[in-house]
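With one protein chain withheld, the remaining protein chains of the complex are depicted in position.
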Amino acid sequence: MHPDHYRHTELPPSTEYELYFGPNHPGIEGNYALKARLAGDTVVALEADGGYLHRGFEKLMEQRLWIQNIALVPRICVPDPVPMEETYARAVETLGGLEVPERAQWLRMLVLEMSRLTAHLFYFGGHAATVGLYTNMFWGVSDRDRLLDCFEQLTGARVYHMYITPGGVRRDTPPGFLDSLSEVLDYVEGRLPKFDDLFFDNAVLVRRATGTGTMDQAFAIDYGVTGPNLRATGLAHDLRRDYPYLKYAEVEFDVITETAGDAYARTLVRRGEVIESLRILRQVIDKLRSVPGPIRCPLPNPLAWRIPAGDAYTRTESSKGELAYYIVSDGSAKPWRVHVRGPSQMHAVQTLEALCVGARIEDVAQIMFSLDACPPEVDR
Amino acid sequence: MSKSLPTPLEGVFRRVPGVRWRQQAERHLRVELSEAENLPALLALLKGEAGYRHLSAISCVDWPDADEFELVYHLDSYTTQVLISAHIRLPAAPGRYVSVSGLYRPAGFFERDIHEMFGVQFEGALDLRPFILTEWGGPPPMRKSFDTEGYVRDHYQWVDYGPEWLAELEKRGGGIVE
Amino acid sequence: MPDYPIYRDPPEQCRTPDAEERSLWGRTLERIADHCRARSLFVLHYCTGCGAIELPPSMTSRFDLERVGMQPMVTPRQADLLLITGYLSVKTLKRVILTYEQMQGPKYVMGFGSCTINGGMYWNSYATVKRLDQYLPVDMYIAGCMPRPEAIQQAFLQLMEKIDSGRAQNWKEYYRRYDHYLGEQQALFGEQFHTPTDVIGEARHYSLFGPETLGEHTAKLAKYDLYHPGQGAVDALEVKR
Amino acid sequence: MSGSLFRPLKALGTLFEAPITLPMAPRPAAERYRGFHLNDHNKCIGCGTCSRICDNAAIRMVHDPELRADPVKGIRAERPAIDYGRCCWCALCVDACPTGSLSLSREYIHISENLDTFFFVPDEQGMHGFGFEHGWDKGDDNDLLAHQRQPMAEVGTEERLGDMREIVLGFDPQAALVEASRCIQCGLCHDACPTHMHAPEYIRAVWEGDFDEAVRQIYRTMPFGSVCGRVCTHRCESACSLHHRGDPIAIRWLKRYALDQLSPERVGQIASEGRTREKSGRRIAIIGSGPAGLTTAYDLAREGHTVVVYEAQTEPGGMMRYGIPEYRLPRDKLDQDIDIIRAQGVEIRTGIRVGEQVTLEGLATEYDAVVVAIGLHQGRSTRIPGSDHPAVMRAVDLLRTVWSGADFEVPRSATVIGGGNVAMDAARTLARLQRRCFGEVQVHLCALEAEEGMLADREEIHEAREEGIRINPSRGPRRCMVEEGQLTGLETVACLSIFDDTGRFHPRYDEEDARTHPAELIVEAVGQMADIALLPKSIVEQLEWERGRLKVDNDGATALPWLWAAGDMVEGPDVVHAVAAGHRVASSIHRSLQNNRGLTT
Partner (left out) sequence: MSIALQLLLMPLAAFLVGLAMVLMMRKVRASVERRIGPPWYQPLFDIYKLFAKDTQISHGVMHDVAIMMVLGGIICVVLFLPVPGMSGLSAKGDLITLLYLMMVPSLGMALGVGQTANPNGSIGIARALTAMAGYEIPFFICVAGAALHYGTTDLNQILTIQQHGGHLEHWGIVQMPLLAVAALFAVHAMLGKEPFEIYVAPAEIATGPMVEMSGKYLGTLFVMQCFQLFTVSVLYTTLFLGGGFSWFTLLLKAFAVVFISVLVTNVYPRYRTDDVLRWQWKWPTGIALLGLGMVMLQIGR
């Protein structure tokens, strides 16, 4: 049909025009929007528009018991949920003075690194898809799925594990789990050369990603950039090494850095982290074979569990960067205030806005994905 | 109180009046400022002299009983590697403070967020337009005075299930226990 | 377990297709069309919530939905199936409604997970809507938080069955009961809310006009002079084109 | 780095590989998958913990009248219904389920256009009756409930034997807090309690540190909080849902703890809240100042009626004062409770025995209503040879003698016949007296029942043994041995069984296995009965009787319109039942008075 109500609007002639990216746009990671002002193909200004995934987590958490919140937190960042659980649990433990048993600490590291692997594999796919290399996405997502199977065995769910609880973890490993996980890790490691062929060493990708969204170290620090994005500018800062939590001080791993600070460097850092994660995971598996013990410290009745008044700020190195929770307790059964500081809050708004200025329109999506911005983390 | 304060910090804390600090956790200092207006000076000194170039977050806490907002600035240094949380308190009315986004760029996001969620005004902030709650008509939702459940009840509907088994049960005198 | 048993709605719970007067030729074409529609579902590449995370696995190699003819499509114009993958914040809902109206009929809506049914995890959140069916006619719901790819797959298969048998006619409800849907939108977004799509005009054009297409809520559109500049009365909507 | 234009072509090798796509059929889920709920209805007690732990208010309890309900055992005819429009499959409900009846299955597909199908009551067959296996269920490692009771400090055996001090010391604040925190607020205790105490509410108040509120909740139904906090038979604890997999909450001790935290004055203030100040002008007489009588008096006085309690003994309290040993119930605590009742305007006239100083007929004319709550103060006898000897006493008499402070010659050796709590009280009282007089204990206790069948509480038996009492289970008394007019001992034979095949009391003995227990005093603790001498014959004839007990209706009303009866004489010995009966009688009287119905002439 021909809708005859369309009112034709004459716009003043301009060399600049506006283009909406999202929220419904395949070049946007998640439900997020960008409003670009373009001159020709070049972005003159970019404005991020979030809130499409806002659920009011911080308010919801104030209304739920300490234990109930373990079900809520993983949903804040869907592709990498475990660091959310870990950071929350550690904050509660700090406030409540709970001691996490050793085995539980190793188990937590296990799921944390598994989660990092899944997030990075997902990321490779996402980054490749923004430049039209869908094959890599199909490979990455399916290989990630093998790890999700392991998650399912261990935690009973593929995506929302809700496995880490303040004081430890919810269940011990099922029989045979460590062996099947080792197999999957070998598989993932065996797949890496194939990803190299297809993706990392692909001349077209190198051409597109090199020099895209470049930031130098000073810019990165100024804009609060953290995680792999910061390491891609040459600063070897990793909370796992610099502020070690759990048993990270007892495992060997390298902090991967690159110096170029562009989309390609960021991808390479993540590739390196996949290898380091595999290395950590193998050490953790060895430990788990020998370290016995309880997997949770005794907890009070979940319905009547009060945490002493106080505040705690805990930080975790998630796959995307520095993830922090600021939790205030007034001594009651529910948190008084929870503030979630997701790394993407820095990456997806000001940094993205700044990096896109002067970029070509075809690179906006790539820049966003190369920052591995996670919109639900921004919106909460 | 721990005695081992990294050298640059000692000097910084001495130069800002009303600073009280204590070790909150391992490599985590809790700093309280009795006068809120001294905070920018403290931040400037920390950034300039102690290498605190990373503003990790600004958290806001509503204390309705005291009629105050607490602002917590979490700072980290890539060299000293001691986390600092600086606490200040503002009267809830008028709920105004100065922006530190000139000093720390990330403050731009956090101040915008706090303005949106708590209604705190930051003078000189980069951008205080709504970001998340662009479609929002209610009061700042993170304030303790905001009644979420009441709001939800007024604006949305839940399903009123009527499955067959429930109808049968009600016929027999049973039903949902409220 | 050799065969994984799967629950299906008893057929009487589904609506029967409208008994339309059509020639045999027309009916045959429609029958083939339904078959093709079922086997060629273009999914809108838009994920509203957490469900975004289980959709890539469903669409990619391991569960490969192209096997049954499904492909992601980038814009609402091209898509047949709108997936509401989880919670809808009010802000997103507005975009979803715009998107839905841009899609061309027959179009289908599928609700993923608890959040679309009764609010799910966010049942007491100030920011998300609790019931999807208040705002859009929904064809199918999947239980889960999140539903696994297999569940998603089965849901698509069941939706295909439904389309193939001509029972997936819910999209017409949006036209027939537009007043109701507009009312819900206005309750949330304010009385002056309107979308650029002329739903009423389309309803008339495609003979999808129903007794509830117009009502007290659509009357407000005329009052706000949205559809017919200059005419401005509710009667204007009744003017035969 | 510039990459290679040709290496990507190596990826085309997958053209020669088989696809990794899985078959269309859904895969079976992992062993501990969190799918749809399963619930074993035989194990489920309808406590509703799942619905309270649920994040999302996704679980609602539904009442099904066809299910078995048993408040005493702590079973409600309710089962959880799950709303899959809310559920997030976190399995906290499973982890928190006190019985372990709830679990999640490996079934994960439910697709429907009908919203009503997303709300259902799970059973063992699962959502669609396909009988999927258990996924995430109650393992050893994921239980969220604390199953161990906080230890209760007690006075050591040596110290406590020397005097009558209270054995149980009560919780310290930390232990009380932890114990209170274990409560999952299911309210099964409330259902099981004869007087329906608001235990979940006061436990919660204790946990919150709000003792005013705790006492307020206790006084809603219980004017004898301090007493019941010590000697209650705690049916609540047997019904406690935590009892299925661990120790029940120490509900009794928490009640005691709450009351001990406040000064008697503050307790009195709280108890007086909500009392009617206007006088109704009605007068009620209550015979007996035990828990039943005083509870009736308390309730009626709070309603503004004039209440006079007649007590034969010199002090009020009935069995609480003259039956329960002081080491279990310190008298100052009893006095505290009674003082608060007095403060409501109840007048207690002690030392007045109805039938002697005043008559029932007299009361009937003077008052608008009369309540008989005279308890069971007459002991039963074994009637074995020699039981008429003066040194053979009934336990109630012994206890009354001792606790009223009357003269009593402590025997060097004593034997108690009976295996109930009264027998224990008698034996342990004697043990203390012997210890004080002679420095050693020589008390035997002969129970007809075998050890495991003994009616006394386990801890009573345990503590009695600690105190040096020799407990002889399965001994049937044969005769009291009297030499030269002096009682020397009790001869018992082994008891093989107590009941015959039809369940009637008919003990069988092994006459060969006879034994003698030395005894200067023999105490018979084999049951009590009411002393109904106060009732004139004319009235006795107008009343209905059943097996020697006065028959009353649910509200305690007798066949006479002005006469009510309550307490042990109606229901058997138990403080909390007596309190419950007191409430019922009081409200019945109050109703009758309001309706001006069936009162005395």
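Going by the order they are written in, the chains are A, B, C and D; count residues from 1 in each one.
The rule we apply is simple: a contact is a pair of C-beta atoms (placed from the backbone, for glycine too) under 8 Å apart; a residue touches a chain by one contact, two chains touch by 3 or more.
Computed from a predicted structure; not experimentally measured.
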Checklist line | Interface partners of the hidden chain - shown chains only, full complex considered | finding: A, C, D
Margin query: Tell me which of A:Asn31, A:Asn69, A:Ser115 or A:Thr130 is the one touching the absent chain.
Written below: A:Thr130
Next item on the list: Touching the absent chain in the whole complex: find that residue among A:Ser115, A:Thr173, A:Asn202 or A:Ser319.
Entry: A:Asn202
Item checked: For chain D, the residues touching the chain missing from this view -> 8-9, 11-12, 14-15, 17, 19-21
Next item on the list: Extract the touching residues of chain A with respect to the undisplayed chain.
Entry: 1-3, 17-19, 25-27, 41, 128-135, 138-139, 142, 198, 202, 204-205, 207-208, 360-366
Check: When the complex is taken as a whole, what residues of chain C touch the one chain not shown?
Finding: 29-30, 32-33, 35-37, 39-40, 42, 45, 60-62, 64, 66-69, 74-75, 77-78, 80, 102-106, 202, 206
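Methods note: only the chains that are shown with their structure count from here on.
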Margin query: Comparing the two chain pairs, does A-D have more C-beta contacts than B-D, or is it the other way round?
Written below: A-D
Notebook entry, point to check: Among the chains, which is located farthest from chain D on the basis of C-alpha centroids?
Noted result: C
Notebook entry, point to check: Measuring from the mean C-alpha position of chain A to the mean C-alpha position of chain B, what distance in angstrom results?
Noted result: 22
Notebook entry, point to check: So what's the Cα centroid distance for chain B and chain C, whole Å?
Noted result: 39
Next item on the list: For chain B, write out the residues touching at least two other chains, lowest number first.
Entry: 133-135, 141, 146, 148-149, 159
Notebook entry, point to check: Out of chain D, which residues touch more than one other chain, so two or more?
Noted result: 20, 29, 55, 83, 85, 88-89, 115, 117-118
Check: Can you name the residues of chain A that touch chain D in the complex?
Finding: 64-65, 67-68, 70-72, 135, 142, 149, 152-153, 155-157, 160, 162, 170-172, 174, 194, 196-198, 200-207, 210, 264, 294-296, 298-306
Checklist line | chain C to chain B touching residues, read off their complex | finding: 90-91, 94, 117-119, 123-127, 129-131, 134, 187-190
Notebook entry, point to check: Given the complex with chain B, which residues does chain A contribute to the contact?
Noted result: 48-51, 54, 56, 58-59, 63, 94, 221-224, 226, 235, 237, 242-243, 311-313, 315, 322, 324, 326, 328, 336-337, 339, 341, 345-346, 349-350, 379
